[in-house]
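Note that one protein chain is taken out, while the other chains of the complex remain in position.
Chain nomenclature is as follows: A and B, assigned in order of appearance, with residue numbering initiated at 1 for each chain independently.
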Amino acid sequence: MFIENAWYVGAWPEELQFGNLLSRRILGQQILFYRQADGTATALIDECCHRKAPLSVGVQEADNVRCMYHGLVFAPDGRCVEIPGQDVISPRIRVRSYPVVEQDGYIWIWMGEPERAKTEDIIPRPWQASSEWAWKPGYVHVGADYRLIMDNLLDFSHLSFVHQNSFGGSRSMANTQAKIERIDGGIRIKRQYPSDPVPPYISRLAPTLEGPVDRWQTYEWRTLGNLLDLDSGFAPAGKGALDGVDVPGALRFHSIQSLTPETETSTHYFWSYTRNFDLDNEALSDKILDETYAGLEEDKVMIEAQQQVVLRTGDHDLMALSMDAGVVQGRNMLKRALAEDRGAAAA
Amino acid sequence: MFIENAWYVGAWPEELQFGNLLSRRILGQQILFYRQADGTATALIDECCHRKAPLSVGVQEADNVRCMYHGLVFAPDGRCVEIPGQDVISPRIRVRSYPVVEQDGYIWIWMGEPERAKTEDIIPRPWQASSEWAWKPGYVHVGADYRLIMDNLLDFSHLSFVHQNSFGGSRSMANTQAKIERIDGGIRIKRQYPSDPVPPYISRLAPTLEGPVDRWQTYEWRTLGNLLDLDSGFAPAGKGALDGVDVPGALRFHSIQSLTPETETSTHYFWSYTRNFDLDNEALSDKILDETYAGLEEDKVMIEAQQQVVLRTGDHDLMALSMDAGVVQGRNMLKRALAEDRGAAAA
Partner (left out) sequence: MFIENAWYVGAWPEELQFGNLLSRRILGQQILFYRQADGTATALIDECCHRKAPLSVGVQEADNVRCMYHGLVFAPDGRCVEIPGQDVISPRIRVRSYPVVEQDGYIWIWMGEPERAKTEDIIPRPWQASSEWAWKPGYVHVGADYRLIMDNLLDFSHLSFVHQNSFGGSRSMANTQAKIERIDGGIRIKRQYPSDPVPPYISRLAPTLEGPVDRWQTYEWRTLGNLLDLDSGFAPAGKGALDGVDVPGALRFHSIQSLTPETETSTHYFWSYTRNFDLDNEALSDKILDETYAGLEEDKVMIEAQQQVVLRTGDHDLMALSMDAGVVQGRNMLKRALAEDRGAAAA
């Protein structure tokens, strides 16, 4: 069950090059992404309306796409503009086109009713587009329902176990109660770990940072589009970083994550792990990318295993413990949003 | 949905050698083909009636087949003729046998009610059996509903796109209107392309034939058995070849194609590309085989991709444009024939 009336991250901008036809399934629909000559990102359903050949097996011609089965040509708005051997083209001959916006280093796509797509509803995520933050794009394909990944992100207690050798490193995440508050369209979760050991991945990235550190994670989760924006950092302990003091030697990251459902049981996981220091250090960017991939791979293994059990048992109302306060709120928000989305579709 | 009361091409004769048990699924039924000592081609269902072991895991003994699970022996008519440890054999102990005829270089099999199988109903296809035509047998397994391949064959406009580097070569196929007429049990389609470029595959096969050429395709499609007989040729342009003049230097081919459904979504595609010139040129035969394989591989890629979309969307009533006149007639004939076949089965 998906929310259709929402902006989702559909692709990284560099995936779309003029002449390249990118086919990707999103919310169960097969989408063809391409760029027009002026750079405009475009999305059509990847199914020729004639006899259902995939347009992605075709070719781009200027701003249009030609189906290479029988040669029909479609414009960016989905209208058929050429039928070999036929002069008159009914305007009913068209494929579905999808609203697409390129913003903040993302290709956003709107999967619902086109007339409801409003660019101003796209959540601003300034970091990737800013020259003050350095980053590289990351992508993981997860063979699991996006809701299981959402659950994972809304309860960081799993860092102590799943990520004991990467993002975690101590039992603090499991033993610390998070502060949860509602924000517009989502929730904000705050976690602070005063005087904690340096987690393994930070030891590898910044060997000179000796513990203990004051560590924090503040993140916002938004139901529409499954967006997580995470501010996290590490400062030498006891200098007041958790009370807002700008402590020298502190490391600060902003991780931005987007879950775009592919099917009921698979998800595109787009992420970046931006930093506001040592901006020109390419090698550091690569190392951060590698560390993040390694950590998310730990999630992927666990969540895909969990998905298999859920499929086998048919059970999706999972037990909630006290650690699951965020998960429960997130799932409730999602249920309401799904009902609202279906209402919109019915209206 | 298959027509059962029809002769289908089941195998190439050289696939059946004495002692070799060939198992092939046809219309969803698993068939065991083998040859008796006198060369008679034989087909039984590939399921032992005892406890369902495949007979093809067994062995041929003279004209019979022994199931190697518990040793029952079946004769070509399907009757069980030996049960180890048991003297009396009820005549009810038998497996289904299928009418089989070897004719015109094909092993034909009748999948419907045996009493309706009449050898004289087999469409004569004299080319392969004739010494005036040279050829080699071809086979492609296509992971698609036979109806999608039939659609493909009934609309040659796709040559301009799918086969632009092989059978096609110009937009003429897409821009030319075909002449379609009814024949007994099928349709005849005529296409003529006066003064057309030499298509890429012919350039490679006959480098000395310079364009432009007068080109023609006349083919008959028959619904029962999914049979296509295609007369095609290329003659130096403007010498009257399209009006029946026997132009020196013209090349003429007869391509014979047979679609035998394997399952609802897969098809055995038997074909040959016969020629009536340069008969002893083995190397040419091999080259023609290779070129045809390459061209049909282009179809296979497109049709299998189309099948995936059709499966995903559940849609089988595909849009018909003006280029689809033949497709529409073919599909209508098929619907009538299917209804008739089911009526026959019910009667």
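Keep in mind that, in the parts below, contacts are C-beta pairs under 8 Å (C-beta built on N, C-alpha and C of every residue); 3 or more make two chains touch, one makes a residue touch a chain.
Fair warning: this is a prediction, and the values are worked out from it, not measured in the lab.
Contact with the omitted chain, checked across A:V81, A:V140, A:A174 or A:A344, is made by A:A174.
Here one chain is not drawn; of B:M1, B:V57 or B:A339, the residue touching it is B:V57. For subunit A, the residues touching the absent chain in the complete assembly are 151, 155, 157-158, 160-162, 171, 174-177, 301-302, 305-306, 308-310, 312-313, 315, 318-319, 321-323.
The missing chain lies against subunit B, touching residues 30, 46-47, 49-54, 57, 66-71, 83-86, 93.
Keep this in mind: only the chains that are shown with their structure count from here on.
Rounded to the nearest 5, the angle that brings the Cα atoms of subunit A onto subunit B is 120°. The mean-CA centres of subunit A and subunit B are about 49 angstrom from one another, to the nearest whole unit.
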